[in-house]
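Note that this complex is displayed minus one protein chain, with the remaining chains in position.
And then subunit A:
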Amino acid sequence: MSLPEELFPASLLVFLAAACLLDRHLLRACLAFIAFALLMSLAWWRLDAPWLALVEAMLGALLTGLALFHGLGYPGTRPSLPVHDQERRPRHEAPVRWLAALVWLTLAGVAVWGISGDGELVASDELTRQPLLATGLAIMALGLWAFAHHLHLLRRLLAFNVLGSGVFLLLAGLAGPSVEVQGLILVGLVVALIGSVLGAALLRRLHALDGRVTLGVEADERR
């Protein structure tokens, strides 16, 4: 596989992640996420991990997608949640979260640079590793930003899922598609699915109870 061949799916992944996290239209964002998960599945396939590809397609794309749609109110006669995210975070709010996200990203960047720079990678298939690591970092950055910034719970769930995919890509890029890596990613996918299902169900209940789509007042988060 040559570099340009790797570059195209990698940039498409980053683009879809950005589309999923930036779009205020929640339905479109969910669809972008499903496309993103399918592309992730393709990435696992190309890394010689067919089982992982299958699980990613089933759990990551299909079931998580269904859970997200359920959270939005589909399938049903009409959506119970407004499709448009109207929540706006005031400027300069939650600086601690921003700081945490930034520290996280810096640490990950330095460590990845440290490992790949020293040629310490366990297997040295450089050509496929570098795009994987770069894509993983970019997707993780998007996910961290969105998780720190968004208020709407569905968008935070999307951000968590994208962040998780970024971590999985880094994991594969750092240690190759070994059996340990596949085991870790499998567990991670199952956990992400359960978290998404639980979160979407909770969001729908909360919205039905008092019409909220966010966690509410920041004050009690700082307590």
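What we mean here is this: contacts are C-beta pairs under 8 Å (C-beta built on N, C-alpha and C of every residue); 3 or more make two chains touch, one makes a residue touch a chain; residues count from 1.
The rule is simple: contacts and distances are computed from a predicted model.
Undergrad: Report the protein name recorded by UniProt for the chain absent from the figure; options are "Permease", "ATPase", "Succinate dehydrogenase flavoprotein subunit" or "Na(+)/H(+) antiporter subunit D".
TA: "Na(+)/H(+) antiporter subunit D"
Undergrad: Footprint of the hidden chain on subunit A, which residues?
TA: Interface residues of subunit A facing the absent chain: 104, 107-108, 110-112, 114-115, 120-122, 147, 153, 156, 160, 163-164, 167, 170-171, 174-175, 178-181, 183-184, 187-188, 191-192, 194-195, 198-199, 202-203, 205-206, 209-210, 215-216, 220-223.
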